[in-house]
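Excluded from the complex is one protein chain; the other protein chains are retained at their positions.
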Amino acid sequence: MADLKLLIDTVRDELQSMQHQGKVADYIPELAKIDPRKFAISITNMKGETISTGDDNERFSIQSISKVFSLALALGKVGDGLWRRVGREPSGSAFNSIVQLEHERGIPRNPFINAGAIVVADVLLAGHQPREAIAEILRFVRIAANDDTIMIDPAVARSEQATGFRNFALANYMRAFGNLHHPIELTLGVYFHQCAIEMTARQLSEAGVFLANGGRDPRSGLTIVSKERARRINAVMLTCGHYDGSGDFAYRVGLPGKSGVGGGILAIVPGEASIAVWSPALNARGNSLLGTRALELIVRETGWSAF
Amino acid sequence: MADLKLLIDTVRDELQSMQHQGKVADYIPELAKIDPRKFAISITNMKGETISTGDDNERFSIQSISKVFSLALALGKVGDGLWRRVGREPSGSAFNSIVQLEHERGIPRNPFINAGAIVVADVLLAGHQPREAIAEILRFVRIAANDDTIMIDPAVARSEQATGFRNFALANYMRAFGNLHHPIELTLGVYFHQCAIEMTARQLSEAGVFLANGGRDPRSGLTIVSKERARRINAVMLTCGHYDGSGDFAYRVGLPGKSGVGGGILAIVPGEASIAVWSPALNARGNSLLGTRALELIVRETGWSAF
Amino acid sequence: MADLKLLIDTVRDELQSMQHQGKVADYIPELAKIDPRKFAISITNMKGETISTGDDNERFSIQSISKVFSLALALGKVGDGLWRRVGREPSGSAFNSIVQLEHERGIPRNPFINAGAIVVADVLLAGHQPREAIAEILRFVRIAANDDTIMIDPAVARSEQATGFRNFALANYMRAFGNLHHPIELTLGVYFHQCAIEMTARQLSEAGVFLANGGRDPRSGLTIVSKERARRINAVMLTCGHYDGSGDFAYRVGLPGKSGVGGGILAIVPGEASIAVWSPALNARGNSLLGTRALELIVRETGWSAF
Partner (left out) sequence: MADLKLLIDTVRDELQSMQHQGKVADYIPELAKIDPRKFAISITNMKGETISTGDDNERFSIQSISKVFSLALALGKVGDGLWRRVGREPSGSAFNSIVQLEHERGIPRNPFINAGAIVVADVLLAGHQPREAIAEILRFVRIAANDDTIMIDPAVARSEQATGFRNFALANYMRAFGNLHHPIELTLGVYFHQCAIEMTARQLSEAGVFLANGGRDPRSGLTIVSKERARRINAVMLTCGHYDGSGDFAYRVGLPGKSGVGGGILAIVPGEASIAVWSPALNARGNSLLGTRALELIVRETGWSAF
């Protein structure tokens, strides 16, 4: 881990000169306030040890990275029946596209585009009040991270609620096809709160390490999901985790990963480690620009790859 | 390898009861003649040893699996400049869709859909006569397979030439955008002949093993491509290798793979083995139905996975 | 007019045998209750005289036919500036398609598809409370029809409000692009009430006759719109009045027309007459099946045509 620590410090230094590139997400007002110079890397290995660098103890909004945890939770609740309501194919479209929904009659292409994650939230809402469903997602993340201090930022949730017209469009559209089972406001309430979970880079690599470790948290020893399920979630992350930039991420980084518009990325090195990076400025496809670059440098030096 | 041999024999027996399912490709008349009950599995490990079962010494048309070899060859010739003329994102569309080409001005989404592979053939044609380009592809496959007996079936090439109206449409369309540089007949001549390469399952797993072995052929010791390039080709296979069924294949099998409408699939287990399966009947997305099922059973028993 | 009366009586008789065809709109529960055997024709000539047949004094929900009146009203308020927010091209898509909106960044293709009419409602809402805007539309229709008894059916408005998920999707989607200026609930409130205007066939042909008469109501003598504007509204009706069946209607009937899912059609014979038909069962594109057929028979006998 000492070598790794040196590596990520070097990567951080190397990328400082590129900090003017990319653009912080501005469509959620609360996120637009973030300092684009924030930067963190954290790596958790199979023993549960974590090294980190930069603003590694600063919380950021994990946004769409939460879709990994809600997917894991929903598969635990309804199993492969989930795939009747959402596909698992790359979309070839932007994260908030509605075109595919019309052609495919309200079934989102995969659980990592917004429409798909809204369906997953609707699944988690079954038999619950929204606040119970939100609490369940948060509890799952806390267990995975072994950390009860992880919280939701209500200002971010409200901010997205007030401006999320596209998400309301997607939800209404799927409701028209009968693929949402609850009132739209409730389902989106769950979705917006899940996206507003805040974590530090350290907490995020720790929360994701079970996916690298066959479904088991190396620290608590708890089985979070089965080995086969962990692999399958990784597969969906690799093919769909970066919207219409998924193929590029797979080519350049070669690891399952999930990005969020808050600038975070969670990447999984099966059998080796989980990596969390955070840099708020995004590339044209809405994925962290320097975060992706950092992962490229790390895999080049470590030789880590799914392939 | 003894255990593996037992496993693939068992898989072959187990799948015999499903041989009425799926449908042999009928749009290329020469392929429509194949007996749907043909079945073979072959596995080559990191020592270059191969085990196989079923019709493992019978040649079949590798069709789109050839796109893996032509991609490797083209990257060797022009490097990452290739990506200016073809993308590397999953398409979310059928193998012969033309819609995406209009929206993206003649740049195919990836090198494994027909349009993309036609661009790769056009790249390989630069500075050559068509027969030289075809010979170069064939030579590459023979070197990879360590086998000079691998041939092209001219009847299949002619059959596709005579009926490939969609491919002519795709080629003309890309030519209109300036993304083909040679006369369409010549570029498609290369493409149709490349698709008509015939191999046995044994030859195919042997030809593909360099991708599992960091780019090196374990028998000849030759470096076919660099380690990094092997990984990247695997990444493209995983995200794009099964057309609009790529996500499903990644979820169920969890390995880089490339299918052909002749019923073959080449799958790569990085660091472990290459697997060739052959069963001519296809599922709705044009991928071998029993071939996919066989791979599922093999990874379930071996635990092989990219994830 | 006596000959015309005989003609429409004959048309009514002739079509009775076809009354089992088509399908009453069922997605708005209040409309699904309508007796599919209802049938009416009404013709108003340039002197303001009206003849009619069938259920000609029974009110029906004019639904999308209201879009003709709201367009006329909006053009009166903001003139050609309206076309910055909505196009005037045929859409080639279903009445409730959202695909085009994504490609054209929230600008609906024309004012007669749902998305376009919602924009027009939003224009009419400027500076008003929703009930004022609704009242203004109703007043416009009453003046055009010379009839103060025309009303809105609040049950229909509520019914659509409760089930109009696609319209909520369209509205949210346009709001995301900044092409709605008011809260979605308010704009859609106006839209749903406008669609719930009830008229008899007689009232409808009388309300529409100004479009045949160069913009002037032949009875009251009032100029409702300018001559040029009347012609232009007719042009939009001809190219866009029947969704993705507009070309077929133009070919078979040859008159500007606007249909509604309540089964009504308003057709304009420039310089001659306005025609209202009502038959609730719809064809596959959501236009009155027998209503269209009735218009075909009428133009065949009268020789009426825009061409």
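Each chain gets a letter, A, B and C, in the order it is written, and its residues are counted from 1.
What we mean here is this: a contact is a pair of C-beta atoms (placed from the backbone, for glycine too) under 8 Å apart; a residue touches a chain by one contact, two chains touch by 3 or more.
Model, not experiment: these values are computed from the prediction.
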{"item": "Missing chain: touched chains present in the view", "value": "B, C"}
{"item": "Option from C:Leu101, C:Leu138, C:Leu170 or C:Leu238 whose C-beta touches the chain left out", "value": "C:Leu238"}
{"item": "Interface with the unshown chain - residue positions in chain C", "value": "87-93, 100, 109-110, 230-232, 234-236, 238-240, 244-248, 250-251, 254, 256, 268, 270, 305-307"}
{"item": "Residues in chain B touching the chain absent from view", "value": "97-99, 101-103, 165-166, 168-173, 175-176, 184"}
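The rule we apply is simple: only the chains that are shown with their structure count from here on.
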{"item": "Centre-to-centre distance between chain B and chain A (centres being mean Cα positions), rounded to whole Å", "value": "32"}
{"item": "Whole-Å separation of chain centres (CA-atom averages), chain A against chain C", "value": "47"}
{"item": "Distance between chain centroids, defined by C-alpha means - chain B, chain C (Å)", "value": "55"}
